[in-house]
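Heads up, one of the protein chains got dropped from this complex, but the rest are sitting where they should.
Chains: A, B and C, in written order; residue numbering restarts at 1 for each.
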Amino acid sequence: MTTPASSQLNKAGLARTDYKGLPSTLCAGCGHNSIANQIIAACYELDIVPEKIMKFSGIGCSSKSPTYFLNRSFGFNSLHGRMSSIATGAIFGDSRLRALGVSGDGDTASIGMGGFKHMVRRNVPITYIVENNGVYGLTKGQFSATAEVGLVLKHQGSNPYMPVDICMEALASKATFVARSFAGDSKQVKELLKAALSHRGVAVLDIISPCVTFNNQENAIHSYTWGKDHEAPLHEISFIPALDEIEIQGEFDAGSVREVNLHDGSSIVLKKLDKDYDPTDRSKAFQILEQAERENLLITGLIYIDTSRPTLLDTFNLVDAPLNRLVETDLRPAAETLEKINALMF
Amino acid sequence: MTTPASSQLNKAGLARTDYKGLPSTLCAGCGHNSIANQIIAACYELDIVPEKIMKFSGIGCSSKSPTYFLNRSFGFNSLHGRMSSIATGAIFGDSRLRALGVSGDGDTASIGMGGFKHMVRRNVPITYIVENNGVYGLTKGQFSATAEVGLVLKHQGSNPYMPVDICMEALASKATFVARSFAGDSKQVKELLKAALSHRGVAVLDIISPCVTFNNQENAIHSYTWGKDHEAPLHEISFIPALDEIEIQGEFDAGSVREVNLHDGSSIVLKKLDKDYDPTDRSKAFQILEQAERENLLITGLIYIDTSRPTLLDTFNLVDAPLNRLVETDLRPAAETLEKINALMF
Amino acid sequence: MPGKVINDFSLTIATVNGSGSQTANVTLLRALFKMGIPISGKNLFPSNIQGLPTWYTIRLSKDGHLARRDEVEVVVSLNPASFARDLASVQPGGAFYYADDIKLPIDRQDISLYPMPVKAQARQADVSPSLRDYIANMVYVGVLAQMLGIDMDKVKQALTFHFKGKQDPINSNFKVIESARQWAEQNLVKSDPYYVSPMDKTRGLIMADGNTAAALGSIYGGVQFAAWYPITPASSLAESLNIFLPTLRKKDGKANYAVLQAEDELAAIGMTVGAGWSGLRAMTSTSGPGISLMAEYAGLAYYSEVPLVIWDVQRIGPSTGLPTRTAQGDLTEINYLSHGDTQQVILLPGSVYECFEFGWKAFDLAERLQMPVFVLSDLDLGMNQWMTEPFAYPQTPMDRGKILWETDLEKSAGVWARYKDVDGDGIPYRTVPGNLHPASAWFGRGTGHDENARYTEDHATWEAMMARLVKKYETARHLVPAPILDEPAGAEVGIISYGSSAPAVEEARVLLEQAGGPKTASMRLRALPCTDQAREFIRKYSRLYIVEANRDGQLKQILAAAMPAEAPRFRSAAHSDGLPLTARWIMDAISSMEKIT
Partner (left out) sequence: MPGKVINDFSLTIATVNGSGSQTANVTLLRALFKMGIPISGKNLFPSNIQGLPTWYTIRLSKDGHLARRDEVEVVVSLNPASFARDLASVQPGGAFYYADDIKLPIDRQDISLYPMPVKAQARQADVSPSLRDYIANMVYVGVLAQMLGIDMDKVKQALTFHFKGKQDPINSNFKVIESARQWAEQNLVKSDPYYVSPMDKTRGLIMADGNTAAALGSIYGGVQFAAWYPITPASSLAESLNIFLPTLRKKDGKANYAVLQAEDELAAIGMTVGAGWSGLRAMTSTSGPGISLMAEYAGLAYYSEVPLVIWDVQRIGPSTGLPTRTAQGDLTEINYLSHGDTQQVILLPGSVYECFEFGWKAFDLAERLQMPVFVLSDLDLGMNQWMTEPFAYPQTPMDRGKILWETDLEKSAGVWARYKDVDGDGIPYRTVPGNLHPASAWFGRGTGHDENARYTEDHATWEAMMARLVKKYETARHLVPAPILDEPAGAEVGIISYGSSAPAVEEARVLLEQAGGPKTASMRLRALPCTDQAREFIRKYSRLYIVEANRDGQLKQILAAAMPAEAPRFRSAAHSDGLPLTARWIMDAISSMEKIT
């Protein structure tokens, strides 16, 4: 999944190819791939110098994708559910860098819930993307915490729990940037990515990104016609037909509602926020999310933004030079000071 | 902190003393003590058989209190932040029992956040009390996740993070019972406890419970007049003057607002929900919590309730007999079945 | 053409992950098995879902050796990406089958080459176009059937079994196989020596993977509660519970068990501890990363004496490591798991058969000892197909351990103490929630406690409690499964192995003797702490080789710490690269050390 080389240079003097990563090893048609493409496009169009980005992820198919973009950026594919903490520590190394994290719904909303909430509360300056497919892809199709209640998966039975709404969680933890999009809506994904990358503080981006392989109803799982006859399930979990990524066709305008059919025949309903929606009104944000949940549709767009709150780095009032460039003379107090200290020790 | 013996028997044929626990080892004046007293009162008045309650806690001053009530109940003082999971597993032992958990704000909102959120999502049938003092008591006064932003504590500096609103978190995770009270409002605490204990599903009870010892502003910390002179701080963390528990004086009526002064001179503002407030309206609940936060006051009362959702136990459709009373003949399939299984193994 | 080699070679099929070759491979495996030929099937797959190379290796061994071999004589390649590597992997004199649409250079004259019209055959198949990629896999089944001499009836049987008798898929698949076979008959000339022919060495045996066996064993052990979090290679253990429990353990539609997918491993073990404390047979299953996350709760269970079973289906670490590669690398971590002084009980199943057996035994041990019991399997044992005796129904009644109910407490007039060593075996009595006797309740905690479970900081009491736990561990030594010993007369050297490394060790012993090496005695350890039989074996031999699939010789370290007096005679044969050990490697390792005696 590399991006077609474009010789045209941006203001950073870089070609689009300077932003590419290694070939994707995700399934053909995986929503995660289109998101990686939009990250490349957004960084290219924002003239970001790749060396000035730090990439982070946890563990999962989604968490693999940081290797599929920005080869020239430092990055860390950390532990399952623990990207929040490693990123929080890493941003102190050189405060001039921007952090970009890619996680999954399992990685963030299941095992990573605690760390995610506290990262948000601290307003860690990071663009935090959740590639949300309601399932554990890499471990082959168990429920994640964002799975629909009542969803039935092979070998898993029916999901009895209420789904986690990542945007609602971010909002409850006082996120300063909360947005949702759909992997198939590349235009919106790119725009929101640009906004997020330009935001000072934590920017939570919940991107619905269907898993072509596992997010299927049991009854629909891998059904094929044998010969001329009717459909019958193929009990072959190791067979994954190559499918196309779902792309929203035509214009999807602000304020409108769009039903999207997924590979397994199920569908989701997206509602794009109106142009005149005010994303700075937190109580309104709660209201629309709560309402959308009742009406069982997914709000997309910039749901909430607050540009006033200091970031975690701001609160530490650090020296201007990057901490990781400081040397012994900066870091080791003079010998005299130790005498004073010893004197304090009675 | 034992309850005065009352010879009067309740419908369970028990005296109030049958509900008591060991003497408290918490500080005199600790809000947690009054809550323990109300738990005793509530269980006594609800005619609950103590053997039919399971007590749980994590680690902290608050988490010690389950030993200060219901000596005749089974209980487990588990790990810091991990009461949610041990309780979730334990309720399967005998579904006829009621679970009652006591946690702290650090235990629930810091280290325990992830487990807490998922327990709530699963609608685990438990009365989950958070004795919320905005500080780590047992480890001597560090910030907890519910500490006011900007609060200054000895050796900790100023708290830069936004506080966690436990009721908001419970609501976001689709709790079926969300309430808040103040330890000094024993009447309300008891009433809400009774409601919670009668609820089928997760009942989250956030009780503001001031720490007399550590929840102090640095400038106010342990100040005393030496001789005739003005106040000066006493740098003696090991000196804890015996203070009285804060009790709200007189009637605190529904709908009214009350400012309460804490031991350190700081104060909190409580607003009791109106009589006509409808606790079944979830969007309304979000609204009042969000608004109260902006107005920097604490809503008390039953904030939200939903009696329709099945509990975690309901979703498993278990046999009627308590699982922990089943015997080999119930649990070990017959020998013939294994032959069938072996045949399946090709 | 050299003499035929019959039923004694390895066959590797190289395909693309996600292309659906599993049905084809298992069909081959089943057909061979039904022909009575001893076989094992190992799947080498990448840690992704679609598009990367994957290999499936079937070893045929008329002598019944089931361990992995490095050498492979017959290779089938359908994957351009691994073509060169696959070609190079064929033993001289071997056979190389490949899809004829792969137009890549072939530079070997020392092997037989067989192109296969995979795409063409698939196109003729009368299945919906979306199925073509899948059905293509059946082509090599047909070609191999013809070229190796696989009985087509058995192939049909295999398909019938796989598709549970549904005629449509059976026929569509078989048609493709048959026409491919015919094509081979007409177009290929056999020039390699590798053949199969019927034997009678699998009668009465079954094939299964260890995770399925472990789940079934747990079910026959009466598992009542399982909390888990998905992780390769352990997931299929819990998923097998989901598959088999409903049919085996429901009473008129109602369940007497609960399987719960937790939000993470911290919660999974926490829930399991809660269920174990409340009197249920409780288990969790995970792999290395999960074990690390379970460390804190494992310590609580050890010290508060809560029974639970923890399965660790090991993969190679440290850290995330290689999720789809095997190892025996979690032994030292688990032996010393959690802070403070702890001693953990560990079971080491050495076969799929024992995965079932230890599945139920682990509960008896955990409830008897009132402590966590760890069962260490691994990816090779857990996810690969092994030939085995049918699972044996538990020979002994369930042991629920020392539980007091209302009637017991009435007898004792409510006099009892939760942590008192009444019987001198270090194991106290316990009550569980729901016991309505007024004296039944006690308060569990991970903090210091006295015999009545009351909090105390008294140092003598603390030390006494900890000493009793040592006594309990000593009791465990006499209850855990004894090792499997093979001590031929005149053996000078002892070999100690465990788990999935055992088959390779047994084969290596044969090779060693054939190569004129020393006669060896063998002990397959099945549990820690060491039973008396194990200690005796260790004391007996002048040189002890400890064979294991890890880097640091973990069992050797544990044994040295446990039996320092014997430690100088220990020698480590440890090696870990993600693949199961081979007999050849073991034999080389031992003989090189033997020379330097």
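Assume a contact is a pair of C-beta atoms (placed from the backbone, for glycine too) under 8 Å apart; a residue touches a chain by one contact, two chains touch by 3 or more.
On a predicted model such as this, the values are computed, not experimentally measured, just so you know.
Chemist: Tell me the shown chains the invisible chain touches, ordered by label.
Modeler: Displayed chains contacted by the hidden chain, ordered by label: A, B, C.
Chemist: Decide which residue listed in B:61, B:162, B:192 or B:246 touches the omitted chain of the complex.
Modeler: Residue touching the absent chain, from the options given: B:61.
Chemist: Looking at the whole complex, which of B:136, B:252, B:286 or B:346 touches the chain that is not displayed?
Modeler: That would be B:136, which touches the missing chain.
Chemist: Using the touch definition up top, pick the residue from C:9, C:257, C:277 or C:302 that touches the left-out chain.
Modeler: Spelled out, the listed residue whose C-beta touches the missing chain is C:302.
Chemist: May I ask which residue of A:38, A:73 or A:186 touches the chain that does not appear here?
Modeler: The single option touching the absent chain is A:73.
Chemist: If you put the missing chain back, which residues of chain A would it touch?
Modeler: Where chain A meets the chain not shown: residues 49-52, 54-55, 66-67, 71-79, 82, 84-94, 96-97, 114-115, 118, 316-320, 322-328, 330-333, 335, 337-339, 341-342, 345-346.
Chemist: In the complete complex, which positions of chain C touch the hidden chain?
Modeler: Residues of chain C in contact with the hidden chain: 46-47, 287-289, 291-293, 295-296, 299-300, 302-304, 316-325, 327, 329-330, 332-333, 335-343, 445-448, 457, 459-460, 462-463, 466-467, 470, 550-552, 554, 556-558, 560-561, 564-565, 567-568, 570, 575-579.
Chemist: On chain B, what residues meet the omitted chain?
Modeler: 25-28, 59, 61, 64, 79-81, 110-111, 113, 136-140, 142-143, 145, 155-157, 213, 224-229, 232, 234-242
The rule is short, and it goes like this: only the chains that are shown with their structure count from here on.
Chemist: Just curious, how far off is chain C from chain A if you go by their C-alpha centres, in Å?
Modeler: 36
Chemist: Can you compute the centre-to-centre distance for chain B and chain C, using the mean CA position of each chain? Integer Å is fine.
Modeler: Each chain's C-alpha centroid was found; their separation is 44 Å.
Chemist: Using mean C-alpha positions as chain centres, tell me how far chain A is from chain B in Å, no decimals.
Modeler: Here the centre of chain B sits 34 Å away from the centre of chain A.
Chemist: What are the residue numbers in chain A that touch two or more other chains?
Modeler: Each of 110-111, 113, 145 in chain A touches at least two other chains.
Chemist: Could you list the positions in chain C whose residues touch two or more of the other chains?
Modeler: Within chain C, residues 263-264 contact more than one other chain.
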